[in-house]
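Have a look at the structure below before the remarks.
Heads up, one of the protein chains got dropped from this complex, but the rest are sitting where they should.
Labels run A and B following the written order; every chain starts at residue 1.
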Amino acid sequence: MNAPPILDVDALSLDFRTRAGRVKALDGVSFQVGKGEILGIVGESGSGKSVSAFAIMDLLDANAEIRQGGIHFAGTDLIADGRVALDEMRGREISMIFQSPRTALNPIRAVGRQIEDVLMRHGPMTRAKARERAVAALARVRIPDPERRYHAYPFELSGGMCQRVMIAMALACEPLLLIADEPTTGLDVTTQAVVLDLIRDLVDSSRMAAILITHDLALAGEYCDRVVVMHAGHAVETGPIGAVLDHPAHPYTAKLIAATPSSAESVETLASIPGNLPSLIRDDLPFCRFRDRCERRIARCDAEPLPVETVGEDHTVRCWRPL
Amino acid sequence: MTALLEAKGLKRFYKVGSGRRRGTLHALDGVDIAIGRGESVGLVGESGCGKSTLARVLARLVEPSAGSLVFEGEDIGAIPLARFVTNPARPRIQMVFQDPTESLNPHLTVADAIADPLRRLARLSGAALDRRVREAIDMVGLPEALLGRYPHQLSGGQKARVGIARAIAVGPELLILDEPTSALDVSVQAVVLKLLADLRDRLGMSYVFVSHDLDVVRLLCERVVVMYLGEVIETAPAETLFERPAHPYTRALIAAIPHPERRGKHPPRLDGSPRSPIDPDPNICQFYGRCPIGQPVCAEKRPPLRPVGEGHLAACHFAGQPSSTTAT
Partner (left out) sequence: MAVATRLRDLRYAFGENPLTAVAAAIFALLVLCAVFGPALVPYDPLATNSEMRMAPPSAAHWFGTDQLGRDIFSRVVVAARLDLGMAVAAVTLSLAIGTALGAIAGYRGGAVDAVVGRIFDTIMAFPLFVLAMGIVAALGNSVANIVIATVIINLPFYGRYARAEVNIRRESAYVEAARMGGNGAASVLARHIVPNILPPMMVQASLNMGWAILNAAGLSFIGLGVRPPEAEWGIMVSEGASYIFSGEWWTFVFPGAALVLAVFCFNLLGDGLRDMIDPRRRT
């Protein structure tokens, strides 16, 4: 990457304070996103991928506490400069789209109006101008007959269309960064392809940056430029998608690739990952949260905090014995 | 291979709407399917295609509106649901459900959940029942210590395995699996898929594997049936389907599967939505309008399911001919 990244998350550590104890949801997570690129955050449930995104947007519950680390976006320090700045930025400079598009939209308001609401919030704008821009936004996400669809309610639209409306809302103010949290889970595979193609095209044409959070490695493989692989709150491997998929450096990444049906030749070659995620509430969490499931474990994994090893161009891994 | 289960002309209609806007929803519109002994058949399609309905009709949870269902020579389609509960065929066809959390009664322990069908269908009790429950839990690779637990105390993968144990405990010959791994993480899914393959080989069951994930079906099934709007539009051995799909919809489906090798390529995508399943016109191909081929004949005559190769059937007037959405 030559230009400075638009988003820089640096050694972010985040806990949730609960009655039962502290859940150490993120530990030393670092990644950057540059203009015009799509960064994939890949992980299974409990990996912390959504928590990272919500932390950037400050959409977490009150019991979330950032213990350490920094989030810098386009020159602004999102943590130190007070989260008030984020209220202005949300929807304008940074936008987010969510899973289950039909439930993320207001069911009793026409979709065109909902896009207008975003525009008016970040105004100054007249109703008429906002309406014009809303229709244009619907057209840009390739919704046929946008003038008429403006008046539609979410329940009248299919899942894929609702997701496109969400994208239109997210892009209405031309943000610098779009965060997409599992935007196609629950959508048919043909619809998924259309939605992701759309996001890819919009990123390519507008030089916007994007983060795509997904549990599907194959999806990240097709649509992302770079990827962060997460496990139990750690960013275990970061790098260009091709390099990570072809030459994974972290044992977990390799196992995840081998467990993905799309790259397996037969059921026998499908790999499973032994053990379970460690409970993040424990006080005695090890330095490496993968060590109890790892075949390559050595004494150093128990004794020292994880390093950041460079294994290729822009390709880093947090492991004492990378592959 | 003599068929274990043979279905012909299965239809399932639902009345929808009221008053002037009344109509009939064709959830299944004439499906023929045969499952051989020990065969694994994948059933794929997108939402609204009728695969879940077909699975439930085959499992005899839902009555077909028309058509015949013959299991080992016996016509079980005609038996009303209330009587089928006590039919000797009931334990021979069992089902594994999609959401492991929803499919376990929160009030029953693992042991109770597995024991219930054994008590009712196999008429076991006491020590024999106990032994069989333990056998089932061992077969799915779970420790016996979990027998006293409630579903909310188990992980997703454990719940999925309990659901499988419950289904295989009565020794079925046909197991119908309705998206058994779609609610699971990738690593857990791998474990469950390997377990399913292993059980099938050990117990010699036939599988009907319903899934929206073609990659999973490719790994586990010998034959694949593709459905669209209540009809079978293509069926072929798994390898053939992936290498030489004949129906334009199948091709679009395969082309849409995310794959790192397709980076940067922009194949034309299948957009829009399927036609309405309510009161469909029987003289138009259901895929007409969305299909990249779409010729006049498609709007005049619905294509029947016809052979296009060895064990390979497709319902298209132009089956096998190139279309713009080809699989790479």
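Rule of thumb we're sticking to: a contact is a pair of C-beta atoms (placed from the backbone, for glycine too) under 8 Å apart; a residue touches a chain by one contact, two chains touch by 3 or more.
Keep in mind the model is a prediction, meaning the values are calculated, not measured.
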{"item": "Omitted chain's touching partners, listed by label", "value": "B"}
{"item": "Full-complex contact with the absent chain, from B:41, B:121 or B:177", "value": "B:121"}
{"item": "Selected residue (touches chain absent from view) among B:90, B:132, B:218 or B:247", "value": "B:90"}
{"item": "Per the touch definition above, residue among B:3, B:25, B:61 or B:299 touching the missing chain", "value": "B:61"}
{"item": "Contact with the hidden chain (one of B:99, B:130 or B:198)", "value": "B:99"}
{"item": "Interface with the undisplayed chain - residues on chain B", "value": "56, 59, 61, 82, 85-86, 90-91, 94-95, 97-99, 102-107, 116-117, 120-121, 150, 152, 163, 166-167, 170"}
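Methods note: only the chains that are shown with their structure count from here on.
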{"item": "Inter-chain centre distance, chain A versus chain B - centres from mean C-alpha coordinates, in Å", "value": "32"}
{"item": "Contact footprint of chain A on chain B as seen in their complex", "value": "46-47, 155, 185-187, 189-191, 193-194, 197, 212-216, 218-220, 252-253, 255-260, 262-263, 266, 269-271, 273"}
{"item": "Residues of chain A defined as touching chain B within the complex", "value": "44-45, 142, 158, 160, 188-190, 192-194, 196-197, 215-219, 221-223, 241-242, 245, 255-256, 259-262, 264, 266-268, 270-273, 276"}
